[in-house]
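Here the complex is missing a single protein chain, while all its other protein chains stay put.
We just call them A and B in the order they show up, numbering each chain from 1.
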Amino acid sequence: MSQTPSGALEARIARLEAIEAIKSLKARYWYCCDSKDVEGVRDCFLEGPIEIHYDGPVELVNHRDRLHEVFKNVACQTHIVEMHHGGPPRIEIHGPNDASGRWGLVYHLMDTKAQTISVVGGYYDDEYKRVGDEWLISKARFKVCSAVTYGWKDAALRLLHSGPSLPA
Amino acid sequence: MSQTPSGALEARIARLEAIEAIKSLKARYWYCCDSKDVEGVRDCFLEGPIEIHYDGPVELVNHRDRLHEVFKNVACQTHIVEMHHGGPPRIEIHGPNDASGRWGLVYHLMDTKAQTISVVGGYYDDEYKRVGDEWLISKARFKVCSAVTYGWKDAALRLLHSGPSLPA
Partner (left out) sequence: MSQTPSGALEARIARLEAIEAIKSLKARYWYCCDSKDVEGVRDCFLEGPIEIHYDGPVELVNHRDRLHEVFKNVACQTHIVEMHHGGPPRIEIHGPNDASGRWGLVYHLMDTKAQTISVVGGYYDDEYKRVGDEWLISKARFKVCSAVTYGWKDAALRLLHSGPSLPA
């Protein structure tokens, strides 16, 4: 039997735990987005200066307290239903408190007022910091690779939504 | 070098192994669904009382032996092609034999008789039990967040399917 020092094993376990914690954080972030839970989204980000940069109509956000405003103006409209579907990531742990990750995303945005459905594919380049026992997002940049908008007004299309904030 | 007792390290490894086993279980479950492999689906669930509750036309199922019936009436029709595409999960290990998890899902249902394609987004809230060395699903609740049905009869749409149980 090898006599690997337990400290060396512990460092390897800690790395795997950090990767799992970051994956779980990102899953929680998307769940909060789809649930229009703005407080929950905010709590996924570092307190203090951050960078959130999403391609499209959303400006650079540099503090998590500004997210409320962004969400209110876009996602939290009752005629908007979103679906964030993440793909497999590459997480890199750079130090005990520093990590980065790249994630694929397929994003559906349904606008019941404009009667359109957009399907967007792209990739996040994220950075993460650990504060105490918790990993948080410190940077998130999303780049669109492909985007299609379907109109259902004139097409053989029917929307059956039951999103969390939709009018009856 | 730290002198962490090996028992403490082992508990941390066991937690990571449990998370991986549960992820693998859920991947197997979806693969069996898409393959119309009812026995395979059944074997993902605990023997004894369980709860499966999916939004929609499927009633509460409280034993894995009742799944056969449900599948026969819905998924295993030759005119139905399904695609279950899971997203990143949050798995929580509550004890050596108890866990829970939340998973995003994008689900496509193609009905070649009705000539429609439905795209459904939603989330599972699952519970898992370990029996011997094997993790099994003891509760699964799926809530729909968004659902769109496309008709292709009158639209510029062409279905090229090669699903496992489709007629030639």
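Heads up, the rule we're going with is that a contact is a pair of C-beta atoms (placed from the backbone, for glycine too) under 8 Å apart; a residue touches a chain by one contact, two chains touch by 3 or more.
Bear in mind that the values here come from a model prediction, so they are computed numbers and not experimental data.
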Of the listed residues B:42, B:63, B:85 or B:141, which contacts the missing chain in the full complex? B:85
Of B:20, B:43, B:98 or B:125, which residue touches the hidden chain? B:20
Per the touch rule stated above, subunit A touches the missing chain via residues 1-6, 9, 12-13, 16, 19, 55, 85, 87-91, 102, 104, 106, 118-119, 121, 123, 144-155, 157
Provide the residue numbers of subunit B that touch the chain removed from this figure. 5-10, 13, 16-17, 20, 23-24, 26-28, 30-31, 34, 81-89, 106, 108, 110, 117, 155-164
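The rule we apply is simple: only the chains that are shown with their structure count from here on.
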Relative orientation of copies subunit A and subunit B, as a Cα rotation angle in degrees, nearest 5: 120
